[in-house]
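A single protein chain has been omitted; all remaining protein chains appear in their positions.
Per-chain numbering from 1; labels A and B assigned in written order.
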Amino acid sequence: MLADYIQIPIAAALCWILFVTVDIVFRLPEKGGVKGAAAIGRKIGEDGGALPGGTMMGNIVSSPDASAGTLLAACGVYVAGLPGGLAAAAIVFIGNRICHDPGYAGTTGAVLASFLVSGFVVLGFAPENFIAGMVIAILTIQGLSHPYASRLLARIWGWRS
Amino acid sequence: MAELIALYVCGLIALFAAVRTVVEPDPYRKLPYLNVMNFAVAGLIVLVLVHPLSILAAAAYFVGSTLEANAIASARAAVMGDD
Partner (left out) sequence: MIEFLQIVLAVIVILGAVATAWSRDPFNKLICLGVLIGGVFPFIIAGGYLDVAVAVALIAPITTIFVLAITGRNGDGA
């Protein structure tokens, strides 16, 4: 099968596309789901970013969104295959309820990611590379440059709305 | 627990994110870096011990850290007058 150092970037790209798509479909950049998200979004907007992108990043921090769902689903598939991923999705659902999250981006992302990762396992990928890939994906959005990432997210949000 | 490349990736990203969290001056902007570190630690939990309960521990850790980050951001917004 493909070597790990080739699988991980591919997995990272797939996870990035999945969680950004699900979050944008669930309208995360529109407004802060909880109060902390709006504050973070405003601060990123003030410091040279774009407000919709900052709001989405605030929502990623403050509530279990598709990025959290994808990571936990990948962990679940790594331990126990597709049933493990769906069990992780159930836990994310409980987490969504605990955090009073108005949407279900986390659960949706977890379910979709379970099928995605299981599918690629059939193709010969190793599930732990999806765990590493998801961490890399979230690093590119939240860990490198907030202004640049928020502007990128705002542009993608512009395509949707 | 084998020598997975994924372990090294998650460990390095956790360290990088922890450093950026500590170095960043503004508390609101620390929170996304802290979130990256929490992602990496949640991944490490499952990679270190492959057991069904690890998923529960990783999920509990992640949801807990999300609640905590939200509490900090909301409390600061309330105290600072929505900044």
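The rule we apply is simple: a contact is a pair of C-beta atoms (placed from the backbone, for glycine too) under 8 Å apart; a residue touches a chain by one contact, two chains touch by 3 or more.
Predicted model only: the values in this text are computed from it and were never measured.
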Review point. Since one chain is left out of the picture, which of the remaining chains does it touch in the full complex?
Key: B
Point to revise | chain B residues touching the omitted chain (full complex) | key: 1, 3, 7-8, 11-12, 14-15, 18-19, 21-22, 27, 30-31, 34, 37-38, 41, 44-45, 48-49, 51, 53-54, 56-57, 60-61, 64-65, 67-69, 71-72, 75-76, 78-79
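We adopt the following convention: only the chains that are shown with their structure count from here on.
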Check your understanding: Counting in whole Å, what is the centre-to-centre distance of chain A and chain B, each centre being its mean C-alpha position?
Key -> 14
Point to revise | Residues on chain A engaged by chain B in the complex (per definition of touch) | key: 4-5, 8, 34-40, 42-44, 47, 57-58, 60-64, 67-68, 71-72, 75-76, 78-80, 84, 87-88, 91-92, 95, 98-99, 128-129, 131-132, 134-136, 138-139, 142-143, 146
Study note, to complete from the structure: As the complex stands, chain B meets chain A at residues 4-6, 9-10, 13, 16-17, 20, 26, 28-29, 31-36, 39-40, 42-43, 45-47, 50-52, 54-56, 58-59, 62-63, 66-67, 69-74, 76-78, 82-83
